[in-house]
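Structure below; questions to follow.
Missing here: one protein chain of the complex. Every other protein chain is in place.
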Amino acid sequence: MSTPAPATTRPLAAGRAVPTDRRRLYGLWIAAAVVLLALPHVIRTPVGVPIMNQMGIAIVFALSYNMLLGQAGMLSFGHAVYFGLGGFIAAHVLNLAGRGSLYVPVPLVPLVGGLGGLLAAAVLGSFSTARAGTVFAMISLGVAELMAASSLIFDRFFGGEEGITTNRAKAPLLFGLSFTKDREVYYLIAFWVLVAAAAMYAFSRTPVGRMANAVRDNPERAEFVGYSQRRVRFVSFCAAGLFAGVGGGLFAINYEILTAENMGLNASGAVLLMTYIGGIGYFVGPIMGAVVFTFLQSMLSDYTGIWLLYLGILFLATVLFVPTGLAGVLMLHAPAWRARRLPRLFGPYLLAAGLALVAAVGIVGLMEMVHFIASADASRGAKRLFWVSVAPRTVTPWLVFAALAAAGGLGLRWAAPRAAAAFVEASRPGPGR
Amino acid sequence: MLQIAFFSVLNGLVYGMLLFMLASGLTLIFGMMGVLNFAHAGFYMLGAYFAFTLGLSIGFWPALVLAPLLVGVAGALVERYGLRRVHRFGHVAELIFTFGVALLIDEAVALVWGRPARGYQIPAVLDVPLFRVFGASFPAYKAFMLLVAVAIFVFIFLILTRTRAGLIIQASLTHPGMVAMLGHNVPRVFMVVFGIGSALAGLAGVIAGPVLGTFPGMAQVLGSIVFVVVVIGGLGSLTGAFVASLLIGIVQTFAVALDVSVGQVLMAVGVPAGASAALHDIWKVTVAQVAPIMPFLLLIIVLMVRPTGLFGTRET
Partner (left out) sequence: MTPALELENVHKAFGPTPIIRGVSLAIEAGTRQALIGPNGAGKSTLFNLVTGKYPVSSGRIRLNGEDITGQRPYEINRRGLSRSFQVTNIFPWLTVFENVRCSVLWALGYRYSFWHRVSRARDVQERTETVLEQLNLTARRHVPAGVLSYAEQRALEIGITIAGGADVVLLDEPTSGMSRSETEHVVQLIREVTAGKTLLMVEHDMGVVFGLADRIAVLVYGEVIAHDTPERIRANAAVQEAYLGVPQGAA
């Protein structure tokens, strides 16, 4: 009979709340708050704060999406509807506040967005959540398409093609705090990210939050222990809509414009991508996914026109080979970390990573050259690739990149099993040495 | 008026049969494997692009045969090396996977062929009017499209009902486990069906490309409508897909042709005009603007009321 692992090592797991357990949990949240406060001072590049703002909004959006996908097992292709509607309502309210018709200071606008998202989710969820699985996914798709088409009809609310603009500088002040500069908006977003994340985490620990997991695992059995699966899904749906709306409100404050695109299928697809890549089985998964996705999206799009293709490949690779996502991969190393054998993995991992990088450079190079030939006009002969000027219309670069890809790939075939073996060895239970 | 009606019916038939070519593959794949293939419209797009590129070197007619075959092979590979892996994680995971494939196809096509639309042309021999009636002409190419689609329907129907392979496929549709017990290689059957379904989508792309446009967004444009068709018709039902395709094809074509506003329609039925400003948006909406919404409204209603669809027997 094996002894159970002590609860202190799983601060985010279920079970009896041991005092050290709770202290550790609060410690994590406080540490997160400290990190958020310090970030703008640490990262001082001019694009740093705008990107962090973007990440904050994405984090709230992705966390809200995981309330559906990871917690309740509901795959939605139209979650951006609630994000967008929350944003539109927030923008309109902010405009009204700016005109003096309503007293709503900027810090409360995300709350307005949340209420908007909640309302939309309650209305649309009343029929959407009747069924689960593929039918729910299809209904969510239908609703998203419906809203996209409706946005062209209801010009007044959606602002037609130009969308709705707003101005956070015109709103009434709260305690004299103004939010005109990016930095100031950052602190507001960071505040709301913390509040929203804490609320969503707390929700997952409530009776309905736990039953959402049960309904995800076995909806039939959940009914036989007294819970209507439809009701549980509906509550989860409304909660997810609420927090998506909060994200929309933050978006309205940050970008001061909302268009139908923000409600559309591409936005819904993006949140699915980032949440899944991050890992739907862990609370921190969507957070990691949102950060990575936003980072890649903003950084990569400066260097290449096919960044979405790379993200698509990353997504597909995650689905096929690493379905537990980034968070899952990290958590997989928990036993090795507990046994203090992580340093042993550095060598094999670095080797495998290096070879993977070589292969990646080769493949990326080939794809970028294809992209160049397909899209650039015939007059341009050269392209900057990996800090080197490359002429895709000649044979040499193709051979070079193909060789890199092949070499990296072959090397990886040799190095990957060794890394895997090292992992298994490091993870085996027993005293650390 | 008569001209609009006549040509709307004809165009609606053509559009409907095109939808059917796409929907038939999708509904077969769902009926057998339980997975709604998000990437189906992507194979449609690949068909158009393959035919365009092949056509440049070997001509339209050889490309008409070769392109769908290539797409079918691509589909079979996706099933064999992708879907089969993900299958054991459940339907949600399969959906997510096909979503990823759809994204990948979209971006890969933009990568290789660029974002602007490609000049995929109708072959000269078909670029003539077939007949003139009510003052307008009906192009021969559209008649060709109709012909191909009907031929496909007959072909599938005959294969499924008259051949042994078709019988096995039909049986695998409802009882894959039992069919496996009888000694048939069910995974291979799945792969073949997936490949054929994809090839059908590719064929639809080959013949629709010149008419509907060959551009990287063409999958997204048609993708959602095809889902609507398949769900309304009944997942797994070929007859349902046929009926629903024609229904939606004709209704949408008519709606687009009618440049009448909702207010005018309501007035014609006796509802007074001059509503408040809030409803003004709805009043001045034309039927053509509402047309894109209707399939999705229908989708939601059908999913709520009768999730098996009009003719379907199997719920998701």
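Going by the order they are written in, the chains are A and B; count residues from 1 in each one.
The definition used in the following text is that a contact is a pair of C-beta atoms (placed from the backbone, for glycine too) under 8 Å apart; a residue touches a chain by one contact, two chains touch by 3 or more.
The structure presented is a predicted model; accordingly, all values stated were derived computationally and were not measured.
Chemist: Would you list the chains present here that the left-out chain is in contact with?
Modeler: The chain that is not shown is in contact with A.
Chemist: Which listed residue, A:R99, A:R231 or A:R413, touches the chain dropped from view?
Modeler: A:R231
Chemist: Using the touch definition up top, pick the residue from A:D155, A:E223 or A:E256 that touches the left-out chain.
Modeler: Per the contact definition at the top, the residue touching the missing chain is A:E223.
Chemist: Of the residues A:A80, A:V193 or A:A239, I need the one that contacts the missing chain.
Modeler: Among A:A80, A:V193 or A:A239, only A:A239 touches the chain that is not shown.
Chemist: Kindly state which of the options A:V35, A:A202 or A:A334 is in contact with the chain not pictured.
Modeler: Residue touching the chain left out of view: A:A202.
Chemist: Footprint of the hidden chain on chain A, which residues?
Modeler: Considering the whole complex, chain A reaches the absent chain at 1-5, 7, 10, 13-17, 202-203, 205-211, 213-214, 217-218, 220-228, 231-232, 235, 239.
As a convention for this text, only the chains that are shown with their structure count from here on.
Chemist: Would you kindly tell me how far, in whole Å, the mean C-alpha position of chain B lies from that of chain A?
Modeler: Taking the mean C-alpha position of each chain, the two centres sit 32 Å apart.
Chemist: Going by the contact rule at the top, pick out the chain B residues touching chain A in the complex.
Modeler: Residues 36, 82, 85-86, 89, 91-93, 95-97, 99-101, 103-104, 106-108, 110-115, 220, 224, 227-228, 231, 278, 281-282, 285, 289-290, 292-293, 296-297, 299-300, 303-304, 307, 315-316.
Chemist: In their complex, what parts of chain A are in touch with chain B?
Modeler: Residues 73, 75, 77, 127, 130-131, 133-135, 137-139, 141-143, 145-146, 149-150, 152-156, 265, 269, 272-273, 276, 306, 308-309, 312-313, 315-316, 319-320, 323, 367, 370-371, 374-375.
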